[in-house]
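A single protein chain has been omitted from the complex, and every remaining protein chain is retained in its original position.
Coming up: chain A.
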Amino acid sequence: MAALSTARCLFRSYSRVKNVQKSKQILMKCSVRTFCSETQDNAPTDNAKPSFSDPAVQDVLTRITGLDLQKVFRPIKQELKPPAYQLMTDKQLEEAVDLATEQAKKLLQMPPVLPERKPINDVLCEDKMLDGMDTAKYVFTDITYNIPHRERFIVVRQPNGTLRKASWEERDRLIQVYFPKSGRKITAPLIFEEKNLKLVYSQDRHEDVLDLCLVQFEPDSSEYIKVHAATYENLDKHGKYDLLRSTRHFGGLTWYLVNARRVDGLIVDMLKRELFQDAVSLVSLFHMVHPHSESAQEAASQQATGIDLLKIYAQKESQRSGYIELALQAYEQTAAEGSAA
(Lines give C-alpha, C1' and ligand atoms only; values in the text may rest on other atoms or scores of the structure.)
Protein backbone atom coordinates (compact mmCIF):
# COMPACT_ATOMS: atom_id res chain seq x y z
CA MET A 1 0.00 0.00 0.00
CA ALA A 2 2.97 2.31 0.55
CA ALA A 3 3.76 1.93 -3.11
CA LEU A 4 0.26 3.06 -4.01
CA SER A 5 0.41 6.20 -1.87
CA THR A 6 3.85 7.23 -3.12
CA ALA A 7 2.72 6.55 -6.64
CA ARG A 8 -0.30 8.75 -6.05
CA CYS A 9 1.84 11.63 -4.82
CA LEU A 10 4.54 11.34 -7.43
CA PHE A 11 2.45 10.35 -10.41
CA ARG A 12 2.17 13.77 -12.05
CA SER A 13 5.91 14.21 -12.33
CA TYR A 14 6.41 10.83 -13.95
CA SER A 15 6.51 11.26 -17.66
CA ARG A 16 6.82 7.70 -18.99
CA VAL A 17 3.26 6.62 -18.23
CA LYS A 18 0.74 8.35 -20.47
CA ASN A 19 -1.51 10.84 -18.76
CA VAL A 20 -4.78 10.38 -20.62
CA GLN A 21 -7.21 12.14 -18.32
CA LYS A 22 -10.76 10.92 -17.93
CA SER A 23 -13.57 13.02 -16.53
CA LYS A 24 -12.80 15.93 -14.23
CA GLN A 25 -14.34 14.54 -11.06
CA ILE A 26 -12.26 11.40 -11.32
CA LEU A 27 -9.17 13.59 -11.91
CA MET A 28 -9.81 15.73 -8.88
CA LYS A 29 -10.30 12.74 -6.62
CA CYS A 30 -7.10 11.03 -7.55
CA SER A 31 -4.54 11.83 -10.18
CA VAL A 32 -3.61 8.19 -10.73
CA ARG A 33 -6.10 7.12 -13.35
CA THR A 34 -5.08 3.48 -13.08
CA PHE A 35 -6.53 3.14 -9.63
CA CYS A 36 -9.65 5.26 -9.59
CA SER A 37 -11.23 5.43 -13.00
CA GLU A 38 -12.31 1.81 -13.37
CA THR A 39 -13.74 1.49 -9.85
CA GLN A 40 -16.00 4.48 -10.57
CA ASP A 41 -17.29 3.01 -13.81
CA ASN A 42 -17.62 -0.60 -12.69
CA ALA A 43 -19.02 -0.12 -9.18
CA PRO A 44 -22.17 -2.21 -9.77
CA THR A 45 -20.20 -5.11 -11.32
CA ASP A 46 -17.43 -5.11 -8.71
CA ASN A 47 -19.27 -7.49 -6.43
CA ALA A 48 -19.69 -9.90 -9.32
CA LYS A 49 -16.14 -9.83 -10.66
CA PRO A 50 -12.95 -8.13 -9.47
CA SER A 51 -11.50 -5.76 -12.07
CA PHE A 52 -7.87 -5.01 -12.89
CA SER A 53 -7.74 -1.89 -10.75
CA ASP A 54 -9.00 -3.39 -7.45
CA PRO A 55 -6.49 -2.73 -4.65
CA ALA A 56 -6.39 -6.43 -3.74
CA VAL A 57 -5.73 -7.48 -7.33
CA GLN A 58 -3.12 -4.74 -7.79
CA ASP A 59 -1.43 -5.85 -4.56
CA VAL A 60 -1.11 -9.44 -5.75
CA LEU A 61 0.13 -8.35 -9.18
CA THR A 62 2.80 -6.02 -7.76
CA ARG A 63 4.04 -8.81 -5.49
CA ILE A 64 4.24 -11.27 -8.37
CA THR A 65 6.04 -8.72 -10.59
CA GLY A 66 8.98 -8.69 -8.24
CA LEU A 67 11.57 -5.96 -7.87
CA ASP A 68 14.87 -6.84 -9.46
CA LEU A 69 16.82 -3.59 -9.20
CA GLN A 70 19.50 -4.84 -11.57
CA LYS A 71 16.96 -5.43 -14.29
CA VAL A 72 14.93 -2.26 -13.72
CA PHE A 73 17.96 0.00 -13.82
CA ARG A 74 19.84 -1.81 -16.53
CA PRO A 75 21.58 0.49 -19.01
CA ILE A 76 19.09 1.84 -21.57
CA LYS A 77 19.77 3.94 -24.60
CA GLN A 78 19.98 7.53 -23.37
CA GLU A 79 22.14 10.60 -23.63
CA LEU A 80 25.75 9.99 -22.63
CA LYS A 81 26.68 11.72 -19.40
CA PRO A 82 29.97 11.24 -17.61
CA PRO A 83 29.30 9.14 -14.49
CA ALA A 84 29.19 10.90 -11.12
CA TYR A 85 30.96 9.19 -8.23
CA GLN A 86 30.01 9.84 -4.62
CA LEU A 87 31.69 8.83 -1.37
CA MET A 88 29.07 7.59 1.07
CA THR A 89 28.82 6.13 4.54
CA ASP A 90 26.93 2.88 5.01
CA LYS A 91 23.85 4.72 6.22
CA GLN A 92 23.87 7.04 3.19
CA LEU A 93 24.24 3.99 0.94
CA GLU A 94 21.15 2.44 2.53
CA GLU A 95 19.23 5.66 1.98
CA ALA A 96 20.36 5.75 -1.64
CA VAL A 97 19.22 2.15 -2.13
CA ASP A 98 15.84 3.04 -0.56
CA LEU A 99 15.47 5.97 -2.95
CA ALA A 100 16.33 3.64 -5.82
CA THR A 101 13.66 1.15 -4.73
CA GLU A 102 11.10 3.97 -4.58
CA GLN A 103 12.03 5.04 -8.09
CA ALA A 104 11.93 1.44 -9.28
CA LYS A 105 8.41 1.05 -7.87
CA LYS A 106 7.37 4.16 -9.82
CA LEU A 107 8.92 2.78 -12.99
CA LEU A 108 7.12 -0.52 -12.45
CA GLN A 109 3.68 1.08 -12.29
CA MET A 110 1.26 -0.98 -14.36
CA PRO A 111 -0.46 0.55 -17.38
CA PRO A 112 -4.24 0.12 -17.10
CA VAL A 113 -6.20 -2.67 -18.72
CA LEU A 114 -9.43 -1.20 -20.10
CA PRO A 115 -12.22 -2.68 -22.20
CA GLU A 116 -12.15 -1.78 -25.87
CA ARG A 117 -13.65 1.61 -26.67
CA LYS A 118 -16.94 1.79 -28.52
CA PRO A 119 -16.90 3.60 -31.89
CA ILE A 120 -18.33 7.12 -32.06
CA ASN A 121 -21.27 7.48 -34.44
CA ASP A 122 -22.70 10.83 -33.42
CA VAL A 123 -24.14 13.07 -36.13
CA LEU A 124 -24.60 16.63 -34.90
CA CYS A 125 -26.36 18.12 -37.94
CA GLU A 126 -27.51 17.13 -41.42
CA ASP A 127 -27.49 20.06 -43.84
CA LYS A 128 -28.73 18.85 -47.21
CA MET A 129 -28.45 22.40 -48.58
CA LEU A 130 -24.64 22.22 -48.23
CA ASP A 131 -24.38 19.17 -50.45
CA GLY A 132 -21.43 19.43 -52.83
CA MET A 133 -19.91 22.44 -51.08
CA ASP A 134 -16.37 21.14 -51.42
CA THR A 135 -14.44 18.05 -52.44
CA ALA A 136 -12.60 17.70 -49.11
CA LYS A 137 -13.76 17.25 -45.52
CA TYR A 138 -13.27 20.04 -43.00
CA VAL A 139 -12.03 18.87 -39.60
CA PHE A 140 -12.46 21.35 -36.74
CA THR A 141 -10.51 20.87 -33.52
CA ASP A 142 -10.93 22.80 -30.31
CA ILE A 143 -7.49 23.93 -29.12
CA THR A 144 -8.53 25.25 -25.71
CA TYR A 145 -5.63 24.36 -23.47
CA ASN A 146 -7.28 23.34 -20.24
CA ILE A 147 -9.64 20.61 -21.32
CA PRO A 148 -8.79 16.90 -21.08
CA HIS A 149 -8.21 15.28 -24.45
CA ARG A 150 -11.15 12.92 -23.99
CA GLU A 151 -13.55 15.86 -23.72
CA ARG A 152 -12.19 17.87 -26.64
CA PHE A 153 -14.59 18.71 -29.45
CA ILE A 154 -13.37 17.39 -32.78
CA VAL A 155 -16.02 17.56 -35.50
CA VAL A 156 -15.92 16.78 -39.22
CA ARG A 157 -18.01 18.56 -41.88
CA GLN A 158 -18.30 16.22 -44.81
CA PRO A 159 -18.80 17.27 -48.46
CA ASN A 160 -22.41 16.16 -48.35
CA GLY A 161 -23.08 18.63 -45.55
CA THR A 162 -23.35 16.36 -42.48
CA LEU A 163 -21.59 17.55 -39.35
CA ARG A 164 -20.44 14.52 -37.35
CA LYS A 165 -18.12 13.86 -34.42
CA ALA A 166 -14.70 12.52 -35.42
CA SER A 167 -13.99 8.82 -34.98
CA TRP A 168 -11.46 7.61 -32.38
CA GLU A 169 -8.65 7.17 -34.94
CA GLU A 170 -9.23 10.69 -36.31
CA ARG A 171 -9.29 12.06 -32.77
CA ASP A 172 -5.99 10.40 -31.85
CA ARG A 173 -4.35 11.66 -35.02
CA LEU A 174 -5.53 15.26 -34.62
CA ILE A 175 -4.70 15.46 -30.94
CA GLN A 176 -1.20 14.31 -31.85
CA VAL A 177 -1.05 17.07 -34.54
CA TYR A 178 -2.04 19.90 -32.22
CA PHE A 179 -0.72 18.58 -28.89
CA PRO A 180 2.19 16.40 -29.85
CA LYS A 181 3.38 13.80 -27.39
CA SER A 182 7.04 12.76 -27.50
CA GLY A 183 7.51 9.30 -28.95
CA ARG A 184 4.08 9.10 -30.58
CA LYS A 185 3.86 9.13 -34.39
CA ILE A 186 0.91 10.26 -36.48
CA THR A 187 0.77 7.00 -38.42
CA ALA A 188 1.47 3.82 -36.49
CA PRO A 189 5.05 2.53 -36.88
CA LEU A 190 5.44 -0.45 -39.19
CA ILE A 191 6.71 -2.60 -36.33
CA PHE A 192 3.10 -3.30 -35.33
CA GLU A 193 2.34 -5.22 -38.51
CA GLU A 194 2.03 -8.99 -38.18
CA LYS A 195 5.17 -10.10 -39.99
CA ASN A 196 7.31 -7.49 -38.25
CA LEU A 197 5.92 -8.56 -34.88
CA LYS A 198 6.97 -12.14 -35.62
CA LEU A 199 10.52 -10.94 -36.27
CA VAL A 200 10.53 -9.01 -33.01
CA TYR A 201 9.30 -12.04 -31.06
CA SER A 202 12.04 -14.21 -32.54
CA GLN A 203 14.55 -11.66 -31.22
CA ASP A 204 13.02 -11.83 -27.70
CA ARG A 205 12.24 -8.10 -27.64
CA HIS A 206 8.67 -8.31 -26.35
CA GLU A 207 9.29 -5.64 -23.73
CA ASP A 208 10.40 -3.05 -26.30
CA VAL A 209 7.34 -3.72 -28.45
CA LEU A 210 5.05 -3.32 -25.44
CA ASP A 211 6.75 -0.04 -24.45
CA LEU A 212 6.36 1.30 -28.00
CA CYS A 213 2.74 0.21 -28.05
CA LEU A 214 2.09 1.96 -24.75
CA VAL A 215 3.51 5.23 -26.08
CA GLN A 216 1.80 5.05 -29.46
CA PHE A 217 -1.75 3.89 -28.72
CA GLU A 218 -4.41 4.70 -26.17
CA PRO A 219 -5.00 1.84 -23.68
CA ASP A 220 -8.58 1.28 -24.77
CA SER A 221 -7.91 1.35 -28.53
CA SER A 222 -8.30 -1.87 -30.51
CA GLU A 223 -4.70 -1.85 -31.81
CA TYR A 224 -3.30 -1.63 -28.27
CA ILE A 225 -5.41 -4.58 -27.12
CA LYS A 226 -4.53 -6.60 -30.25
CA VAL A 227 -0.79 -6.03 -29.93
CA HIS A 228 -0.82 -6.86 -26.24
CA ALA A 229 -2.89 -10.01 -26.80
CA ALA A 230 -0.55 -11.18 -29.58
CA THR A 231 2.51 -10.55 -27.40
CA TYR A 232 1.06 -12.35 -24.40
CA GLU A 233 0.02 -15.31 -26.56
CA ASN A 234 3.51 -15.59 -27.99
CA LEU A 235 5.07 -15.44 -24.52
CA ASP A 236 2.69 -18.09 -23.25
CA LYS A 237 3.38 -20.37 -26.21
CA HIS A 238 7.15 -20.26 -25.73
CA GLY A 239 7.13 -19.97 -21.95
CA LYS A 240 9.32 -16.85 -21.95
CA TYR A 241 7.69 -15.31 -18.87
CA ASP A 242 11.00 -14.25 -17.40
CA LEU A 243 11.47 -11.59 -20.10
CA LEU A 244 8.74 -9.51 -18.51
CA ARG A 245 9.34 -10.53 -14.92
CA SER A 246 10.58 -7.28 -13.34
CA THR A 247 8.92 -4.89 -15.80
CA ARG A 248 5.65 -2.98 -15.69
CA HIS A 249 4.00 -5.31 -18.21
CA PHE A 250 4.06 -8.39 -15.98
CA GLY A 251 0.80 -7.47 -14.25
CA GLY A 252 -0.97 -7.14 -17.57
CA LEU A 253 0.39 -10.50 -18.71
CA THR A 254 -0.78 -12.23 -15.53
CA TRP A 255 -4.21 -10.59 -15.74
CA TYR A 256 -4.63 -11.72 -19.35
CA LEU A 257 -3.63 -15.29 -18.54
CA VAL A 258 -5.85 -15.44 -15.46
CA ASN A 259 -8.84 -14.22 -17.45
CA ALA A 260 -8.11 -16.79 -20.15
CA ARG A 261 -7.65 -19.51 -17.46
CA ARG A 262 -4.29 -20.57 -18.85
CA VAL A 263 -2.07 -20.03 -15.84
CA ASP A 264 -0.38 -23.44 -15.96
CA GLY A 265 2.66 -22.36 -17.93
CA LEU A 266 3.26 -19.44 -15.59
CA ILE A 267 2.93 -21.59 -12.44
CA VAL A 268 5.34 -24.17 -13.86
CA ASP A 269 7.82 -21.40 -14.66
CA MET A 270 7.52 -19.98 -11.13
CA LEU A 271 8.09 -23.41 -9.58
CA LYS A 272 11.16 -23.95 -11.77
CA ARG A 273 12.61 -20.72 -10.42
CA GLU A 274 11.49 -21.69 -6.88
CA LEU A 275 9.19 -18.70 -6.37
CA PHE A 276 6.65 -20.54 -4.23
CA GLN A 277 5.15 -17.49 -2.57
CA ASP A 278 4.51 -15.97 -5.99
CA ALA A 279 2.85 -19.15 -7.16
CA VAL A 280 0.63 -19.18 -4.06
CA SER A 281 -0.42 -15.54 -4.59
CA LEU A 282 -1.09 -16.29 -8.27
CA VAL A 283 -3.42 -19.15 -7.35
CA SER A 284 -5.21 -16.94 -4.80
CA LEU A 285 -5.66 -14.30 -7.52
CA PHE A 286 -7.09 -16.96 -9.82
CA HIS A 287 -9.58 -17.91 -7.12
CA MET A 288 -10.49 -14.25 -6.61
CA VAL A 289 -11.26 -13.78 -10.30
CA HIS A 290 -12.99 -17.13 -10.89
CA PRO A 291 -14.82 -17.81 -7.63
CA HIS A 292 -17.10 -20.41 -9.22
CA SER A 293 -14.37 -22.76 -10.46
CA GLU A 294 -13.92 -26.15 -8.78
CA SER A 295 -10.56 -25.37 -7.21
CA ALA A 296 -11.84 -22.08 -5.78
CA GLN A 297 -14.82 -23.72 -4.13
CA GLU A 298 -12.64 -26.57 -2.81
CA ALA A 299 -10.12 -24.07 -1.39
CA ALA A 300 -12.89 -21.99 0.19
CA SER A 301 -14.40 -25.07 1.83
CA GLN A 302 -11.04 -26.25 3.18
CA GLN A 303 -9.80 -22.75 4.06
CA ALA A 304 -6.47 -23.75 2.56
CA THR A 305 -3.40 -21.51 2.55
CA GLY A 306 0.10 -21.77 1.17
CA ILE A 307 1.22 -25.06 -0.36
CA ASP A 308 -2.24 -26.64 0.08
CA LEU A 309 -3.70 -24.04 -2.31
CA LEU A 310 -1.18 -25.12 -4.92
CA LYS A 311 -2.03 -28.78 -4.35
CA ILE A 312 -5.76 -28.17 -4.72
CA TYR A 313 -5.17 -26.14 -7.87
CA ALA A 314 -2.90 -28.83 -9.29
CA GLN A 315 -5.52 -31.52 -8.69
CA LYS A 316 -8.57 -29.66 -9.90
CA GLU A 317 -7.71 -27.20 -12.64
CA SER A 318 -4.32 -27.64 -14.21
CA GLN A 319 -3.38 -29.86 -17.11
CA ARG A 320 0.21 -30.27 -15.97
CA SER A 321 -0.64 -31.48 -12.50
CA GLY A 322 2.14 -34.10 -12.48
CA TYR A 323 4.93 -31.55 -12.69
CA ILE A 324 3.37 -29.25 -10.12
CA GLU A 325 2.89 -32.05 -7.58
CA LEU A 326 6.47 -33.28 -8.05
CA ALA A 327 7.83 -29.78 -7.55
CA LEU A 328 5.70 -29.31 -4.42
CA GLN A 329 6.97 -32.58 -2.97
CA ALA A 330 10.58 -31.55 -3.59
CA TYR A 331 9.92 -28.16 -1.93
CA GLU A 332 8.36 -29.83 1.12
CA GLN A 333 11.34 -32.15 1.45
CA THR A 334 13.84 -29.29 1.35
CA ALA A 335 11.71 -27.32 3.82
CA ALA A 336 11.56 -30.30 6.16
CA GLU A 337 15.32 -30.86 5.89
CA GLY A 338 15.95 -27.17 6.50
CA SER A 339 13.74 -27.08 9.62
CA ALA A 340 15.20 -30.37 10.89
CA ALA A 341 18.78 -29.22 10.40
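Operating definition for what follows: contacts are C-beta pairs under 8 Å (C-beta built on N, C-alpha and C of every residue); 3 or more make two chains touch, one makes a residue touch a chain; residues count from 1.
Everything that follows uses one rule, which is that contacts and distances are computed from a predicted model.
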The complex's invisible chain, by UniProt name, from "LYR motif-containing protein 4-like", "Vacuolar protein sorting-associated protein 35", "Small ribosomal subunit protein bS16m" or "Auxin signaling F-box 2": "Small ribosomal subunit protein bS16m"
Absent-chain contact - pick from A:133, A:199 or A:300: A:133
Of A:57, A:72, A:113 or A:174, the one touching the omitted chain in the full complex: A:174
Full-complex contact with the absent chain, from A:106, A:157, A:206 or A:311: A:157
Contact footprint on chain A, counting only the chain that is left out: 124-125, 127, 129-146, 153, 155-157, 161, 163, 174, 177-178
